[in-house]
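Of the protein chains in this complex, one is absent; all others appear in place.
Chain lettering (A, B and C) follows the sequence in which the chains are written, and residue indices restart at 1 in each chain.
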Amino acid sequence: MKELLVIFISTILINNLVLAYFLGICPFLGVSGKLASSFGMGMAVTFVMTLSTTICWLIYNLLLVPFNLYFLQYVVFILVIASLVQMVEMFVRKFSPMLYNALGIYLPLITTNCAILGAALFMVSRNYGFIESVVFGFSGGLGFSLVLLIMAGIREDLKFCDVPRVFRGAPITLITAGLLAMVFLAFTGLLNG
Amino acid sequence: MKEFTRGLWYEHPTFRQLLGMCPTLAVTTSAVNGLSMGAAVIFVLFFSSLIVSLMKNVVPAQVRIAVYTVIIAAFVTLVDIFFKAYIPDVSKNLGPYLPLIIVNCIILGRCEAFASKMPVIKSLKDALGMGLGFTWGLFLLSSIRELLGNRTILGYQILPAGYDPLIIMILPAGAFLTLGFLVALMNRIEQR
Amino acid sequence: MGTSLIVLGGLGFIFAALLAFLNNKLKVDEDPDVARVLAVLPGINCGACGFSGCKAYAQKVVEERNIFNGCLPGGGVVNDKVSCIIGLDAGQNSDIRKIAVCKCMAGDINKRKSNNYSGPLTCSAANITAGAIDCVFGCIGYGDCVKACPVNAISVKDGRVNIDADKCLGCGICVKSCPRELFSIIERRAESVYVGCNNKDSALNVKKVCSAGCIGCGICQKMAPGAFKVENMLSCYDQSYKGDESKIEIAKSKCPTKCIYDIV
Partner (left out) sequence: MKETVKIIAVLTVVCLLSSALLSYFSGITFARIEQNGIDAINDAIRVLAPQAVRNEEFSVSGLAVYRLFDAGDNNFGYAFIAQGQGYAGTIKMMVLTDMAISEINGMAVLESVETPGLGAKIKENSFRGQFVGLSVIPQIILLKDKISNKNEVQAITGATISSRSVVRILNDRIEELKENIK
């Protein structure tokens, strides 16, 4: 139980996928303009990430490891993620039009979200067990949402600021992200204190 | 010619389109890493553009993304195997970011937006331009970070020993800051 | 070699089969009209129609067989096509083209500026404090609307908003961008005019802060009855006025502060 908690906290705060590993930067820059849309994106990512790490763990440990096919892992993982996202999209669209309206437009973006594949790869390289992988996937998604929401909040206020012309748009967002990364640096060692 | 030069400046993937950010920021702690990542991207982009452009008429819409990503993943695995076998040090430094080329938005974006609609030769030119543009972007970014954070470029000491390295430059935060300033600089040049 | 072929090939087969199966099973029956309407719309998702984007608008249009306020950026041509698709009478939309006007046309020379404002140079920020200009109704002039306009039709010159009639689509994004709500979207008609002032203060107070403001004297109302109406010390032109156009010209020339403007 303690290990799970450690994974949970460290994935959200210390080894945050966005700020420490630069995963999922594209949607991070693209969708963080408005609070409402970043919330939708965050939820969609959390959902798919939990599901994909779970399924990737099963396939990796039940198929690839026994047959010694480690070199196929990238192809298999991306196949799983791409198909999964598409299936989730179809399901949501059919059974919950409300949810589809809220999350639908973000789902296709998720396939190309490096955070999802990154989470699957980290799970393998860190030798996580099944439950650990599920927790890792879930907390990875939460960490992504957290940073996305903080960023969106800052960017909404940034509109009132007099940003020098050449810094408007992407540059100021990147610099803000840099400052945010420094803030999160302070969480390093949280679990060793 | 237009297909080729576009990626080098006007539609530069890193500084203009802000694509493929995750390897851009993650591996640019040293110039060697930046260059080898660039080379890997050029290789993958070239071959996957070739295949996607050849296959564009046979792939049904429902599995389009799945098929493209599988093709890209196959080439990335090839590069990964190759790096592991012949340049293991670089492979270790790039770590999980090499496989993440698969979801690099540049590659998928180019396959989706360009190679899947254009004839083979044009998409190959586009792929080369984008790949080279990406590589020089990576090289610039990683040189600045290596210089300020470690006093060196490509391992050669440039700044005198009296200069106290800015450690923050090789930490994640430095990546964001450097890229932010570079994009602003690009905007400034363009405004003239 | 053998196992890898079986494993990856098998996985590919399973996922493809699943996708194909779900694709058939879970197909959502969407009215083909939605796709056709969507193809006609400009696709810039400006939201001026009051829906969250072109797709949402298209769905609502097909569902309710009603084009509502129409697509502003698309204008008459698009609205005609949309009407055709959902089987409505097309003709009525052809002439509707709209344009944005700014209800404060005072320039730097007109506006008194005695406040010492040193905050960020955006209208939304300046509007939180008193801002640089003394008039609390008028245009601040830092150009939030310039940044918001999707087609670069707006520029600010000498403190005055300029709208390029050739570029303006009448989409209404500037209306939302202005913290003082100075823009309005009106129909583009050759004879149309508008009052370029938003100051609802008394004549004395208007005169204190601006030399081009409407003082609510009511001369226009007398010269062109029905076309202008003075309310809250501010004159307003009735866009539905169909009377004598020469009277409008007279009203315009008699206005003591010359704050009635042509739309183009």
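Operating definition for what follows: a residue touches a chain if its C-beta (ideal position, glycine included) is under 8 Å from a C-beta of that chain, and two chains touch if they have at least 3 such contacts.
The model shown is predicted, which means the values in this text are computed figures rather than measured ones.
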Among the chains presented, those that the missing one touches: A, B, C
Of B:49, B:77 or B:143, the residue in touch with the unshown chain: B:77
Identified contact with the non-displayed chain, of B:67, B:103 or B:182: B:67
Touch residues of chain A, complete complex, unshown partner: 14-15, 71-72, 75, 79, 188-189, 192
Touch list for chain C against the chain that is not drawn: 1, 4-5, 7-9, 11-13, 15-17, 19-21, 23-24
Absent chain, residues of chain B that touch it: 58-60, 62-63, 66-67, 70-71, 73-74, 77-78, 81-82, 84-86, 88, 149, 165, 167, 170-171
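Definition applied: only the chains that are shown with their structure count from here on.
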Closest chain to the centre of mass proxy, which here is the mean CA position: A
CA centroid of chain A to CA centroid of chain C, Å: 37
Chain A-chain B separation of Cα centroids, rounded to whole Å: 21
Residue list for chain B, restricted to those that touch at least two other chains: 62-63, 66, 70
Chain C, residues touching no fewer than two other chains: 12, 15, 19, 23
Chain B to chain C touching residues, read off their complex: 62-63, 66, 70
Of chain B, residues touching chain A in the complex: 18-26, 62-63, 65-66, 69-70, 72-74, 76-77, 80-81, 96, 99-100, 102-105, 108-109, 168, 171-177, 179-181, 183-185, 187-188, 191
Partner chain C, residues of chain A touching it in the complex: 59, 63-64, 67, 69, 71-72, 75-76, 79-80, 83, 86-87, 90-91, 93-94, 159-162
